[in-house]
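Only one protein chain is missing from this complex, and each of the others stays in its spot.
Showing subunit A:
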Amino acid sequence: MHGRVKIKSTAQQEEEKRKEREKKLKIYVAARDACFSKRKEGIFDDEALQLTQQLLSSNPDFATLWNYRREILMHLETVKDEDEVQKIYEAELSFLESCLKVNPKSYGSWHHRCWVSARLPRPDWARELSLCDRCLSLDDRNFHCWDYRRMVVKVSGVPVDQELSFTDRLIGSNFSNYSSWHYRSTLLPLLHPESPEPPSPRREPPQTSPPPSPQTHSHRVCEEQLLKEYELVQNAFFTDPNDQSAWFYYRWLLGRAEREEMISCVYVSRDEERVAVAFSRPVNAQSVGLLLVLDGQPQRVEWRSVHPRFKHSPVWICDLPPGTIGDITNEHNLTVHWTEKHTHRDCALYTGRAESWCRDSATDQELFRSELSVEKTSVLQSELQSCNQLLELEPLNKWCLLTIILLMRALDPLGYEKETLAHFQTLREVDSMRSAYYSDLCSKFMIENTILKMEYAEVRVFSISDKNLTTLCHLDQLLLVTHINLSSNQLQRLPPQFAMLQCLEVLEADDNIIESLEGVYHLPKLEELLLKNNKISTVADLQPLASCPKLKHLDLRGNPVTQTPDVESALAELLPSVTDLLL
């Protein structure tokens, strides 16, 4: 009909599209081949620049072509004057912009932009920043852009406060943004550093002269700013308590004190003529310059970790040359120097004593509390209040529950033990996918509490039965323990770290689900091992016990291994020292 609009059929359209595609492909392949052959011949001319541009604008992820382009540009730099070079690179930047429009997450394009920006004779950083702003407004999680932006900020020296307000803006438009929160965490300590004096008076080891160790407080923020940050982040997690990014930032704000590096304990045993040293963190004692001085004489000793599996360990032991301290009527003075850290610890072994030690206790150091936070109690108390307020509104929110647990631990681990346990129970129910994680975390806290209780009681007995433990940790803190009771828990193994219990004499671990005894290894004083009702199934599983010279009493009742034929003779052969075997 006259004047009517006719529309191409889909078949027609398809056919046209197909032809179009074929044509494009032909051009693309031809250009690609031309580029390759030019590069082979070492031609760096404008035509090559054009060809690569044509190809890269349709496929910005062609790394070889970007390389070729850089070769060409570097060549041009040598033959053109500065103004021309400036022009070429400016053109390159606008070309890159068009590539980024095609694919804002192209590695090649961003990398090339970095390269160009660095070579540009007169760079325009403001333009680069605004490009980043545009990219981030389209996708606030484009990490390529974040990387590039960091480079631009660094090179052009954007003031920190300006960057902080940039994060304000991004967080304001969408606070589910790890990049922005994280960026904040790097800016705040620069802009609002903590005042030099430590937040809570902590006892310095008296013998060390105190040069303030920089890493302890380096990324802390002053309290005034912290309070503002708490408010900001609370707005976020009250608005959306299921958003993780805010909670993670909050965890960072609440802070974590880094433990000072030091020798936390020196133990010497006259019988074994052996010294054990515990460090504040796992180290490789063979390479840190550890020096043992006995009665003023440096000793040549062989340091070894408690288990061959560990190259790094918080506990190291060495045997003294035979006869050096064996005489009980002698008094000895030991000093262990950690030369690398300019620190040392003394230990005196008095006449008539079989053993001696020198240590800082966990209670003195507020070790487990400061692991979470070094903030003032009043601040933490008010944070706990806010979180409890949120919990009232959202009783099943896992992030809130977990944060409350951590705050309680920072405030008063023993006082809040009951609430903590109840919250853990809720967590396991509302987030069953992670129940094992919560059980392990709960085990850790229970062990910490038990260590604290033990130290307040000033005993060397560690008893933590029937607490649903699923894992063991802080075993370096148990170096001096002689009796340990782990019965009626959910432990599957006694891990290699267990070998740090150098003073252990009696180990009760009945009614667990232990399958592996890997860590019951070279325990010089272990005499009694109670493993009733566990899951030890073969004689080979008992192999590590053979390394404990004093083991006499072994209870294996209720383990599958007892069903093995000839188990008794096999055990007699494996563990000749055991005189009291219960099967």
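The definition used in the following text is that a contact is a pair of C-beta atoms (placed from the backbone, for glycine too) under 8 Å apart; a residue touches a chain by one contact, two chains touch by 3 or more; residues count from 1.
By our rule, contacts and distances are computed from a predicted model.
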Inset, instruction - From the list "Replication factor C subunit 3", "Rab proteins geranylgeranyltransferase component A", "dolichyl-diphosphooligosaccharide--protein glycotransferase" or "Trafficking protein particle complex subunit", give the UniProt name belonging to the chain omitted from this structure. - result: "Rab proteins geranylgeranyltransferase component A"
Legend entry - Candidate in contact with the missing chain, chosen from A:Q389, A:Q425, A:T538 or A:S569: A:Q389
Inset, instruction - For the chain that's not shown, point to the residue among A:V85, A:L164, A:A236 or A:L575 touching it. - result: A:A236
Legend entry - Residue among A:F175, A:F310, A:F462 or A:F498 that touches the chain left out of view: A:F175
Legend entry - subunit A residues touching the omitted chain (full complex): 2-8, 13, 172-175, 234-236, 238-241, 386, 389-390, 393-394
